[in-house]
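Here the complex is missing a single protein chain, while all its other protein chains stay put.
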Amino acid sequence: NQKAAIQAAISKLTETCWDKCVGKPGSKLDRAESECIANCAERFLDSSSFIMQRLMKKQ
Amino acid sequence: NQKAAIQAAISKLTETCWDKCVGKPGSKLDRAESECIANCAERFLDSSSFIMQRLMKKQ
Amino acid sequence: NQKAAIQAAISKLTETCWDKCVGKPGSKLDRAESECIANCAERFLDSSSFIMQRLMKKQ
Amino acid sequence: FQELVQNISEKCFLKCITKPGSSLTSSEQTCLAKCMDRYLDAMGIVSKTLIERSS
Amino acid sequence: FQELVQNISEKCFLKCITKPGSSLTSSEQTCLAKCMDRYLDAMGIVSKTLIERSS
Partner (left out) sequence: FQELVQNISEKCFLKCITKPGSSLTSSEQTCLAKCMDRYLDAMGIVSKTLIERSS
């Protein structure tokens, strides 16, 4: 169902953006880390839809 | 069932501790590697239960 | 079924050999990259069958 | 819930327990606690982003 | 098809978007396009190898 799909996407994206953006865990996410995570999630979704559209044109 | 869950846990933990502890494979695991693997497995389980308890308090 | 198993194997092997062989993506795979991918796929299959045979002897 | 515990445990074990010893030290526990909180923060940002985009 | 999109997105995001900014730049898009084409090339080589071996 859709809810499970969204939760799986949140789970996977969090792992990807955590690895890309977060260093030593501090007492809060600093501004650079927070921005990086938000941009990482947005750009990952942009990248996926770019890839999907381009793949569909090829077929 | 429980047996499958334990085998999955063994499989996953072996991968994690292998990556953390074993270098170039020799003719046997040296003492530092063996200790590292045992401690890695113990501390991973400690960490998981620490995380689980802390998550449950938050909810 | 067999077709799904082959597709899963293609998918997994492509990931492994991509990580091992391809650097910055260019306008085509250069010769070293193509050879590396083909050899990587062949040697991975050799390695798997070597491991499988050796494991079966142990049991 | 199980999957969340699993993901946080893996990510934070790698960051916080670099040389596993004979018990969890207090500094390792502090690191795990912070790491878990930051992971939940990160997940919150990701969720917000995904929900804004899908609406 | 979904799994292919997922695999290419993950591999190519890591290679092409090193510092995610406020939008996809044109050079990031070029990189994604090349990366996707090279990934399909790699998959073609792997498929050929697997099919030759299994026959």
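Just so it is clear, A, B, C, D and E label the chains in written order, and each chain counts residues from 1 on its own.
Just so we're on the same page, a contact is a pair of C-beta atoms (placed from the backbone, for glycine too) under 8 Å apart; a residue touches a chain by one contact, two chains touch by 3 or more.
Values in this document were obtained by computation on a predicted structure and should not be read as measured data.
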* Asked: Which shown chains does the hidden chain touch?
  -> B, C
* Residue among C:Lys3, C:Arg31 or C:Arg54 touching the omitted chain -> C:Arg54
* Asked: Taking the full complex into account, what residues of chain C touch the chain not shown?
  -> 16, 20, 36, 39-40, 42-44, 46-48, 50-52, 54-55, 58
* Tell me, which residues in chain B touch the chain that this view leaves out? -> 6, 9-11, 13-15, 17-19, 21-22, 24-29, 34, 37-38, 41-42, 45
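The rule is simple: only the chains that are shown with their structure count from here on.
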* Neighbouring chains shared between chain B and chain D, ordered by label -> none
* Structure fact -> Greatest Cα-centre separation from chain C belongs to chain D
* Asked: In terms of CA centroid distance, which chain is the most far removed from chain E?
  -> B
* Could you put a whole-Å number on the gap between the CA centroids of chain B and chain C? => 27
* To do: Just give me the whole-number Å value for how far the CA centre of chain C lies from that of chain D.
  => 32
* In chain C, residues with contacts to at least two other chains -> none
* Asked: Of all the residues in chain D, which ones touch at least 2 other chains?
  -> 4, 12, 16
* Taking touching chains as linked, do they make an open path (line), a single closed cycle (ring), a hub with spokes (star), an all-linked set (complete), or other? -> line
